[in-house]
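With one protein chain withheld, the remaining protein chains of the complex are depicted in position.
Going by the order they are written in, the chains are A and B; count residues from 1 in each one.
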Amino acid sequence: MTREEIIEKGQVVYKKPTLLNDTPMHYCPGCSHGVVHKLVSEVIEEMGMTDKTIAISPVGCAVFAYKYIDVDWQEAAHGRAPALASATKRLWPDRLVFTYQGDGDLACIGTAETIHALNRAENITIIFINNAIYGMTGGQMAPTTLLGMKTATCPYGREVSLHGYPLKITEIAASLEGTCYVTRQSVHTVAAINRAKRALRKAFEYSMQGKGSNLVEIVSTCNSGWKMTPEKANKWMEENMFEFYHLGDLKDKGAEK
Amino acid sequence: MADQEITLMKGNEAIAHAAIRCGCDGYFGYPITPQSEVLETLAAEKPWETTGMVVLQAESEVSSINMVYGGACTGKKVMTSSSSPGVSLMQEGISYMAGAELPALIVNVMRGGPGLGTIQPSQSDYFQACKGGGHGDYHLIVLAPASVQEMADFVDLAFTLAFRYRNPAMILADGAIGQMMEKVVLPPFKPRRTEEEIIKECPWATTGRVGMRKPNIITSLELRSEEMEIINNRIQDKYRKIEESEVRYEEFMLEDAEYAIVAFGSAARIAKKSIEVARAQGIKVGLLRPITLWPFPVKEVCKLAGQVKGILSLEINAGQMVEDIRLAVEGRIPVRHFGRLGGIIPDPDEVVDALKRLF
Partner (left out) sequence: MAKMKGATVVDTERCKGCNLCVVACPLDVLALTTKEVNRKGYNFAHEVLADTCTGCASCATVCPDGCITVYRLKTE
């Protein structure tokens, strides 16, 4: 059996989701953003919500998310995406509304907007890409930068006495009455990617069922910022990030009877 | 006029009632003196049960303006209100909305600054409102009400202009107009637009890809310089059009005037009384009241320079609008400023004294 025959007679078992358009993404080779973009596109398509989705992009590496996923997008100011999402969802309650934000955007400059939108039980989903660094501006310290981790603004490693502790905003989110589903996932293996996809689907569904706010954190790599190959970055993430940022569901109020 | 209901209320309350009546879809605000009655009145009126209008108290002015940004992206009629320090916090969001060309209404019931300043009335945010305020080359359409009636009337007008030009509009009032009670005839009820109407009227809005149309994207970002210049030039062309078409002003006793006062909002009311006092003393003075502060009535002030011997800019600040008057007059006649600071409202007698002293 030749390769050509398999392609001609076989089933397509995987292809790029159609909602993810052909525009080349500006992300660095191996960046986790691309995988999450694919998952978001797949879930919207599978839910049949393409014509009912309003997405909000952040300031940070994902600022141009609107160029790649073919839904309506609002490009927010740095950290303010949850405020835009809150108003949008209240004004268009039958729309699927989500934000897509990085750690600097969500857990630093936008902490107030994030926590209050979540605690108001806005029926939205916040997708949180945590790669422990400011990618777009060139690898500076983020609120989620691990102790000892070197960045452009903590070149000798993050120290408590100088920089304080990394912020587990997802744990804070889980403690809020307004949140329905809070989970921490990753996209570094096939199994992890499948779990992350199920988490996104669940969050989107809860938001459409009016069950409250949902936060899906994706512990991610920034191989350029970390100055590693994509493969090494994945290993480094497994060995260092997961120890501090434990994977799994922190809260699932939607599943409670 | 016979069947019109006349009620007595504060300027801030009039803003809230007018918003409900003109089909506003959403209000997002944060308490700050002297404008908190806007949010309080809306909360008490519960318009979400009648017209379906959304009312939400945000966690900060930063958040309220960004809620307005989000709502405006979807083509809905949305607004916020605040007072000076709160409006300073909103400047980032206002700049984004101007850059993304979004219609929305921001009400600033001014108090004295700088800093935390005072909760007493002031007009010291003229520069902020008319000269940009936030970063970048942009303008808001700025309306200056001088009565509770105008507070009510300008809500619908501001939305109309905002949607006509896809540009944020501001009602620039002050603590006196916001807090004073006057007779007011509220505007008639206008239903909120249906979602179908919004989708039709605002084909640019992020409403979801209804009918699987191509995606709509609202952004103020463009990294390619040539494209960014094209966008900026288009926005500037829009501003020129607004300057040509939307200047609004009131003239008072200018026919035989030898001197003119230019004043807006509360100061214009004081000017009218001052003119009465001055004329009783034989000083022929009249008033030009800009209603739109941007676009500023440049041509009208310029024309005045050919008629009167001098112009007094009466403002409740240290002299801000006076710069626009001087630009319009181009040095042909003396232009002086008189104002009080710290939240003090000028007295008509001291205005007349200033007229005598400065010219």
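Methods note: contacts are C-beta pairs under 8 Å (C-beta built on N, C-alpha and C of every residue); 3 or more make two chains touch, one makes a residue touch a chain.
Keep in mind that what you see is a predicted model, and the values were worked out from it rather than measured.
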Considering the full assembly, with which of the depicted chains is the omitted chain in contact?
A
For the chain not shown, which residue from A:Cys31, A:Cys180, A:Ala203 or A:Ile218 touches it across the whole complex?
A:Cys31
Which chain A residues would touch the chain omitted from the figure, given the whole complex?
1, 3, 5-7, 9-17, 20, 22, 24-25, 27-35, 38, 187-190, 193-194, 229-231, 234
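We take it that only the chains that are shown with their structure count from here on.
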Chain B partner contacts - residues on chain A that touch it in the complex
50-54, 56, 63, 66, 70-77, 80, 83-88, 90-92, 95-96, 112-113, 116
Along chain B, where are the residues that touch chain A in the complex?
25-26, 28, 54, 56, 58-60, 62-64, 66-71, 73-74, 76, 78, 92-93, 96, 100, 195, 206-212, 214-221
